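Quick one: the structure is below, and I'll ask about it shortly.
Not every chain of the complex is shown here; the ones you see sit where they belong.
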Amino acid sequence: MQVYVHRVHYYETDKMGCVHHSNHIRWMEEARVAFLEELGISFRTMEARGIYSPVVGVECRYRHPAYFDEEIQILVRISSFETLRLKIEYEMSSMTDGEIIATGSSEHCFTDLTGRPIALKKTHPDIDAVLRAQLPLSCSDAQCAPQCSSAQNKK
Amino acid sequence: MQVYVHRVHYYETDKMGCVHHSNHIRWMEEARVAFLEELGISFRTMEARGIYSPVVGVECRYRHPAYFDEEIQILVRISSFETLRLKIEYEMSSMTDGEIIATGSSEHCFTDLTGRPIALKKTHPDIDAVLRAQLPLSCSDAQCAPQCSSAQNKK
């Protein structure tokens, strides 16, 4: 898990007086970019190696408004990674009072530069390994989901 | 169901060559504004009557990229409306080839100008009725969800 801080810009507010909800989606991208860079697989590195990771889905729940000039701490973690799909989760909270502003997630596939889906495990096993190592509970196998569940059930 | 058309602006594209995924969230808002206006309960009307409808959640699935200058048709419909929560669904498709670009939804509560949640049924029954009339299958009662299910089960 990595922490990213975004300070709210004036131009991100709307006439309700707080941040417009579309910006949280952008903050998730900012945090994701920083997160992947920290893992050594930045967007630049990926694109240089011929990999794009388009967003195939996003979701966000808004719990408290965020205000101009407030510092927002964003926690990022990989919640699942299957052969063709990566899911990342985000928790955004105010650094003023610790209150949770929003939670969200994004889903990504991987394609080559022509847009054709690729399985990182086959085409770029080193990157696949880096992502897999971030999975909770060492779920490092693509077929791990049931195993994890049973592992958790044993507790 | 209402149709709204958005033509893709240059500034909405990103370096992948197509529309950045945060813009679909904004298009959903554009379509929602037009939809509510057509129902006679525009944002302006609502705010003039002391009602805000903050976004409490959004979700979007991206199926095909949207390109600069492309006209995107957005279908809008209310998918559920309970006492304190309104859910609206969107289907965005290319007017060039009819292909579905993305589907999404947004959830809203209603508050007074101080941010306190309100139940439209009590505070503004006329607006409540307008929204309720848009529900699929005449689910016009606040407690309709189970009834609808049973109605559907009978089929």
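Brief remarks on what is shown
Labels for the chains are A and B, by order of writing; each one numbers its residues from 1.
By our rule, contacts are C-beta pairs under 8 Å (C-beta built on N, C-alpha and C of every residue); 3 or more make two chains touch, one makes a residue touch a chain.
Not measured: the values here are computed from a predicted model.
In this structure file the homo-oligomer totals 4 copies of one chain sequence, with 2 depicted.
Assume only the chains that are shown with their structure count from here on.
The rotation relating chain A to chain B, fitted on Cα atoms, comes to 180°, given as a multiple of 5.
The distance from the centre of chain A to the centre of chain B, each centre being the mean of the chain's C-alpha atoms, comes to 25 Å.
Of all residues in chain A, those touching chain B in their complex are 16, 21-23, 25-26, 29, 52, 54-62, 65.
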